[in-house]
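Heads up, one of the protein chains got dropped from this complex, but the rest are sitting where they should.
On to subunit A.
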């Protein structure tokens, strides 16, 4: 601010000193004042040129007089010339000060002052760019996380460190013999794999050599695959080749395994393609049978603590109870379930005497 005010003062004094003939230079200077840093040097150059021109004009006017001029005039001219010289020196010093002031001017501040809307635009642009970057990062992260079984998934499971994710994206090439990582030389004597060059040697194994080795092994290892496993002490079945028996020590972990699975049943289980698995179905059927038998034996009431809830599962009796005594549907208080219901007695299906548990529980719950 200080420099700006001084500049204004100087320009004013300059304009006062130079007079009306120098309107152009003032306008130039004002233009320079509001102009940018780039224009400043060129304008300085222009001012220097103007200064030279003024000096040249002055000197021309001083030294360019003809012989026709009189001596009286010469004296007056000398005085005028001396005055003009003084003014010129003053003007030069002023111009020099002006130059210094212009050089010391901070042009960006001036620009910002001139265009207050520009800073807002720049700020808006930066904020927009930042927001775009954030959105892009978020979208990329969502894409990475969306794939199940991906590297991100592995990182989540803790099997992969997040700082080594770069090496864990799966590779997609289809020919392991012809890809950028494997290059066989022209003479087939070397191969370059993963940047390392290996010398190749031809395989010399022949069919005859293979046959010789097979014969050697067949002589060395006489073996039949065991078909039966017996614990030590078990009797040998009559139709079994003794060579195919694998004898297991009694303390061997395998020997302690008791096979509860029926072989034929296991085979059908393996071949089953659809439907409920055998064991699940068998368990379900067993439970159903048990329930039915309980219902048939009418022992269900024994197990029931809350007959209100039990009746929901007890379909055959529910209809009877509804018909006979509809009031029992609405329990009178919280302990309704604790009392033996009348409907049970009416049905004559349950034994008269309550079980020991039923008699004890209400007593125990009383404070």
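Note that in this section a residue touches a chain if its C-beta (ideal position, glycine included) is under 8 Å from a C-beta of that chain, and two chains touch if they have at least 3 such contacts; residues count from 1.
Rule of thumb we're sticking to: contacts and distances are computed from a predicted model.
Missing chain, UniProt protein name: "Putative septum site-determining protein MinD", from among "Coatomer subunit zeta", "Putative septum site-determining protein MinD", "Ubiquitin thioesterase" or "Transmembrane channel-like protein 7".
The chain that is not drawn here is touched, among residues A:103, A:127 or A:200, by A:200. Touching the omitted chain from subunit A are residues 148-149, 154, 157, 159-160, 167-171, 173-179, 181-182, 184, 188-191, 193-194, 196-205, 209-210, 212-214, 217-218, 220-229, 246, 248, 253-254, 257, 259, 261, 263, 265-267, 269-275, 277-282.
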